[in-house]
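Below is one structure; the comments refer to it alone.
For this view, one protein chain was removed and the others were kept in their places.
After this line comes chain A, so read on.
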Amino acid sequence: TMAFRHKNTRRIEGLDSNVWVEFTKVAADPSIVNLGQGLPDISPPSYVKEELTKAAAVDRLNQYTRGFGHPSLVKALSQVYERVCGRKIDPLTDILVTVGAYGSLFSTIQALIEEGDEVIIIEPFYDCYEPMVKMAGAKPVFIPLRCKNNGSSASSADWVLDPVELANKFNSKTKAIILNTPHNPIGKVFTREELQVIAALCIKHDTLCISDEVYEWLVYKGNKHIKIATLPGMWERTITIGSAGKTYSVTGWKLGWSIGPQNLIKHLQVVHQNTLYTCPTPLQEALAQAFWIDYERMDDPACYFYSLSRELESKRDRMAQLLEGAGLKPVIPDGGYFMIVDVSTLNVDLSDVDDKQPYDYKFVKWMIRSKKLSAIPLSAFCGPETKKQFEKYIRFCFIKKDSTLDAAEAILKNWNKQTA
């Protein structure tokens, strides 16, 4: 063969593996009850689907739209979020529409983070934060959420940051902190006081805040989603990220958005115009129409933002019951649609599995094979130092239709009756 020197660039060195590529393949078997990937198997609301059918029938909506976001969509987003944030948001300069929240994270990090920068990531974290920070040439600095009650956790609220430990992570190189609230995978909803601690550090060190709020509407009774960008001194240094996929149960639409001050968003727009230029038009139009429908009823409990949350709260409670019935100790989430569970109490011996992977990886693979139930190992969401701390946890997704949860129930009820 002829000479060929072409390998990957430095920026993607070591970033090729990915927990999803590994586990979605394994769980693709239809006989497996899939509570792994965050994929709703419930239907999106019918009006959302109808709006897409309507949009696709309009000829000009099948051609390019405005690069930084379809006009009717950015207008709708500005209205909804002006209401939520209590401040004026310019649809053209303060918003960028991206390919999912994933695309917003990428645009933000590529726009504002570079070699020499440090970025604080709270563990456990949605797994893409680390490789994206690395791809930008920067150094991830991890800080774990720690369980208050010495390991015995009943609620996501038990998981907190140590303020002193957090303060010590900030230095002159700290360019940004990534915040995810409601939090994936634990389901923690950061309180105002917790956000104030983070905000104070951001202001003191002139640090940016990348706030991933894709689950913003999914908060359960007794909890309130607070946007860190609304705290004093924070709007000018925060990019807030949202997701159509999570808001409307349409993950396959891959639309997200970044909202923030013009002097930051303009750099995200530059990245966007040099990466994919524009997002699909009919999807953006349909999303805009869906937003108008729900904007009109934001005072009404029938608004999908609230009705979905109520629907998920009962699924959450059911999921928790099922897991407790099998002798497991779930951490009840205050928000989001994931639930983590400590599986060490089951004492499943996997030491004979000849694999260098953490315990939770081995457990999930064993559970898929022998119980036909899938989940995601929590150590996928941790930096190297913390894997040991989290490897006894696995994550279940509960945005699933009743029949899926019924199937999960059957497996969990029979759990102790079967041998490994």
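By our rule, a contact is a pair of C-beta atoms (placed from the backbone, for glycine too) under 8 Å apart; a residue touches a chain by one contact, two chains touch by 3 or more; residues count from 1.
We take it that contacts and distances are computed from a predicted model.
Colleague: Among "adenine phosphoribosyltransferase", "Sodium/potassium-transporting ATPase subunit alpha", "Transmembrane channel-like protein" or "Kynurenine--oxoglutarate transaminase 1", go ahead and choose the protein name stored in UniProt for the chain not displayed.
Modeller: Hidden chain identified via UniProt as "Kynurenine--oxoglutarate transaminase 1".
Colleague: From the list A:Q110, A:S211 or A:T386, which touches the chain that is not on show?
Modeller: In the full complex, the listed residue that touches the missing chain is A:Q110.
Colleague: Can you work out which residue in A:A136, A:I198 or A:I259 touches the chain that's missing from view?
Modeller: Once the missing chain is taken into account, the touching residue is A:A136.
Colleague: Of the residues A:C279, A:L323 or A:I394, which one touches the chain left out of the display?
Modeller: Hidden-chain contact among the options goes to A:C279.
Colleague: Touching the absent chain: which residues on chain A qualify?
Modeller: 2-12, 15-16, 18, 20-21, 24, 37, 39-41, 43-44, 49, 52-53, 56-57, 59-67, 99-100, 102-103, 106, 110-114, 128, 131-132, 135-136, 172, 203-206, 208, 233, 245, 249-255, 263-264, 267, 270-271, 273-283
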